[in-house]
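Here the complex is missing one protein chain, while the rest keep their positions.
So, chain A:
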Amino acid sequence: MRRLDLQPQSLKKELKRFNSRLLQSYQTLNNLGDLGIEATVYSEVFQQDKLRLRYYAPPDINPELSPILICYALVNRPSMLDLHPERSLIAQLLAAGFRVYLIDWGYPDASDRYLDLDDYINGYLHQCVLFSCEHSQSPKITLMGICQGGTFSLCYTALHPQKVERLITLVTPVDFSTPDFTLSRLVKHLDIDLTVNTYGNIPGQRLNDLYTSLMPMRLSLQKQMDLPSILSEPQKALEFLRMEHWLNDCPDQAGEAFREFAIWFFQENRLIQGQLTLAGQKVDLKAITQPLLNIFGLQDHLVPPSASRALAQHTASQNYQELALRTGHIGLFVSKRNGTQVADAITHWCYAT
């Protein structure tokens, strides 16, 4: 046991330090003000059922740049894009002169359990595209999809290419059967019909548990051990609490849409096999001819790079570009190290295409 040297006195000191930090954490939390989440000003310009379309006006509109419509995932909330003014992708896009529209899907309740992918893609998303064009008086928009929202955006563009000038996908799963797609492999043997028939809408917390189970020790026990140390310092505490707020703000998933997404995409990988149909229409990725920018994180443990990279082979876009960043699924949006890389890359790419 050469490499272990625990002594009663040092254990006592360590315990004292741990508990002192805990008390300090109480004090920090007690003194913290507003977390400053989603501080960027917006107006709600369109609504349908629980959906709200937000419009963020830039200080100076750049007429060379078509408006961006952001389609976020149904899982979690788009506050990730504006967690803090200093690390806000939305604020960075506004600074570049983009007019930004953002779909807030809202929180489905029991009356929404039968909403399906056709409703989300051919219904809500289509209405948001039409409205963004009308509101901005632009013939077309740049559609930017994030994670599951990226998959939706691909389906949408394949079905309704008319109003989409460019397509940007971020951390988007395309091939759901790559060997390192752990989440997809875990879902393989779950009885999705049973899950939806039991729960109706899928509780957001249940999905969070599934994500935690990808790294259970790190995301539960180790995280709890680190809490007093993190929360005893106000700046670290603020960053942590913003992230916790986002993690715990997990809407339930409309049952039917969840059923279709889990079975058709995760279990059957229909999208890249050309076997996906929505409301009787075949979703053919080869129908996508728009310029396409595909951004993903090389350390993404939720959607591995292999699952996103697959997009390169499946569309007919003559202008396909990739940006691979050394970061994770969430780090891509909030990491200090990345700074404004994502917004800068989008801006330069939009100018160039």
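We take it that contacts are C-beta pairs under 8 Å (C-beta built on N, C-alpha and C of every residue); 3 or more make two chains touch, one makes a residue touch a chain; residues count from 1.
Simple rule for what comes next: contacts and distances are computed from a predicted model.
Trainee: Tell me the UniProt protein name of the chain this structure doesn't show, selecting from "Poly(3-hydroxyalkanoate) polymerase subunit PhaE", "Formate dehydrogenase iron-sulfur subunit", "Carrier domain-containing protein" or "Fused response regulator/phosphatase".
Mentor: "Poly(3-hydroxyalkanoate) polymerase subunit PhaE"
Trainee: Of the residues A:7, A:43 or A:137, I need the one that contacts the missing chain.
Mentor: A:7
Trainee: Using the touch definition up top, pick the residue from A:25, A:136 or A:253 that touches the left-out chain.
Mentor: Of all options in A:25, A:136 or A:253, contact with the hidden chain holds for A:25.
Trainee: Touching the hidden chain in the complete assembly: which of A:57, A:225, A:316 or A:352 does that?
Mentor: Among A:57, A:225, A:316 or A:352, only A:225 touches the chain that is not shown.
Trainee: What residue numbers in chain A mark contact with the hidden partner chain?
Mentor: Touching the missing chain: residues 1-8, 10-12, 14-16, 18-20, 22-23, 25-27, 29-31, 49, 110-111, 113-115, 118-119, 123, 126, 130, 179-180, 182, 185-186, 188-191, 194-195, 197-198, 200, 209, 213-218, 220-222, 224-225, 227-228, 231, 241, 244-245, 248.
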